[in-house]
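Every protein chain of the complex appears in place save one, which is left out.
Right after this comes chain A.
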Amino acid sequence: MSVLNARIPEGPLAQKWTNYKDHQKLVNPANKRKLDVIIVGTGLAGASAAASLGEMGFNVKNFTIQDSPRRAHSIAAQGGINAAKNYPNDGDSVFRLFYDTIKGGDYRAREANVYRLAEVSNSIIDQCVAQGVPFAREYGGLLDNRSFGGAQVSRTFYAKGQTGQQLLLGAYQALMRQVNAGTVKMYTRTELVDIVIVDGKARGIIARDLVTGELQRHFGHAVVLATGGYGNAFFLSTNAMGSNGSAAVKAFHKGAFFANPCMAQIHPTCIPVHGEFQSKLTLMSESLRNDGRIWVPAKKEDAEAIRAGKLKPTQIAEEDRDYYLERRYPAFGNLVPRDVASRAAKERCDAGYGVGTGLAVYLDFKSSIERLGKNVIEARYGNLFQMYEKIVDENPYETPMMIYPAIHYTMGGIWVDYELQTTIPGLFAAGEANFSDHGANRLGASALMQGLADGYFVLPYTIQNYLADDIRTPRMSTEEKEFVEAEKAVKSRFEKLMSIKGNRSVDSLHKELGLVMWDFVGMGRNKKGLQHAIERIAEIKKEFWSNVRIPGDIKGMNIELEKANRLADFIEIGDLMARDALNREESCGGHFREEYQTGEGEALRQDDKFAFVSCWQYKGDDAEPVLHKENLVYESVKMVQRNYK
């Protein structure tokens, strides 16, 4: 019997969430005021949870490392949010959204969670419209939809190319309304640095004020981590510079299991790397694949001439272009899921057909502009085209965009049960920080859906169910020994970092880690490479702890110290990702082991051996983590080879 219990409610799939809500425990209004909930993070999941729990009457403390909750990286999501509304009357339903998400995730997600996600998706759209989110509309005044990868229906709601911004601002405004009402207290420029466990339950956090450098102790009857993903382990990613996996590592160290760490999404349409000074990669929304066609030259000599600057893409005749996604996947064409599109781009570039630096393919709008007119394309994607032009200095209305895959999202994360509770009682994880809904690959426009589903419509129920047993627990003094000891440990870690006084900057070490990750734990992985990566990461860890240089003082604002603290955790995550990828001897979704592919180069799952969630348990700094398995049982769908042809 596994130590893991996903606590999935009884009953048929479509009834599980209703059954749960009908039988969960409630907390009366007078008691809610006496219960403190700490929420770390203010992205879609964190802000929506904080606002909702505040509205219900709980006493919420909400933390962000940014200067304002509105800066969280959810803001950068471009394309849209899925929901099973079926407004376009194209045959969508809750079951279809559920099915597409399970299939898109290559059958490595938990059925019950994904069904619930699809079920609450419609309420999210209703909620956001009521908040004043200005979604795109048709001339009749009703909401417009667009298509995204991995689906044959149009179920994606959007607000220009700024959907994440508008949804986050909606949640942020709901949150600020609660700040004004006094139910939520906001802590900005404050970072979680440890989780406090009392009698086996999460009871608070140690936080660091990033302006003064001072450590703070905070008590909470429950703690929610909504701290996003860990894609920045790769240094170059589409994540914001400050996005980090430290909260997840703290939870891991305190006993929470880390699930599927190797499941990272490589997004197919990002602006390619252009130099070693590069600090981040910019995403071009997947929505562009609605109207853009992806191609490379069909002839190697044309590709070579383009790379040498002797030919322009517009000079390549139609018959000399290889629209490789349309060729390989006629049913889905340019709208295949992200993992499939990314690997196909890598395959063409590795074969010598890449453009630009050789690591780029074209995304071309010529035929759409001819068909729909420049105005329509501008209305749909104007801000993305402008962003591209500012960065690359080329006009995508006239010449095709150059794109290449980049790390974008992490499906893996802290293991949670059906209630979004980790293996530590009272510690919950929401949004990208947990592992739950996307399996081995996330479909486009599903991250926004999941973040808001967790925050608006799941946690408010499940946290209440947990806290109902806690109404007799008085607020704890932060002078208790567990808080004092946790703070002491954090203090010594920061002092240790400052005392190294070595010769390498944090960024130089982070870039070194990133290259190892990209080369060996990236789009194509194999046994030898992963073993090499684990060795290299151990060397980088040693180098970091003996040779990092952090100027300045432990007191006051010290950005290098913040970065060093996060990099130490990224190194651990990198190791965990490589270990998990090595262990998972199959290809599924974003995890592609070169040893396991079909004759046509498609991912080959090993369902008999690997239809489980890998859950890693921390065993100490010098010990190897231990693997536990949550077996995935599919009752409503049949596991089949994904086919987008």
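Going forward, contacts are C-beta pairs under 8 Å (C-beta built on N, C-alpha and C of every residue); 3 or more make two chains touch, one makes a residue touch a chain; residues count from 1.
As a working rule, contacts and distances are computed from a predicted model.
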Per UniProt, the name of the complex member that is left out, chosen from "Isoquinoline 1-oxidoreductase, alpha subunit", "Cytochrome o ubiquinol oxidase subunit IV", "Succinate dehydrogenase/fumarate reductase iron-sulfur subunit" or "ABC transporter permease": "Succinate dehydrogenase/fumarate reductase iron-sulfur subunit"
Touch criterion as defined above, residue of A:V3, A:L26 or A:V211 at the omitted chain: A:V211
Among A:V27, A:A159 or A:L632, the residue in touch with the chain that has been omitted: A:A159
From A:Q131, A:Q216, A:T399 or A:N465, residue that would touch the chain that is not displayed: A:Q131
Contacts of chain A with the absent chain, listed as residue ranges: 48, 51-52, 55, 66-71, 73, 75-76, 85, 87, 122-123, 125-132, 134-143, 159-160, 162, 164-166, 169, 172-174, 176-177, 179-180, 186, 188, 211, 240-242, 274-275, 277-280, 282-283, 309, 386-387, 390-391, 393, 456-457, 460, 505, 507-508, 549, 551-552, 556-557, 559-560
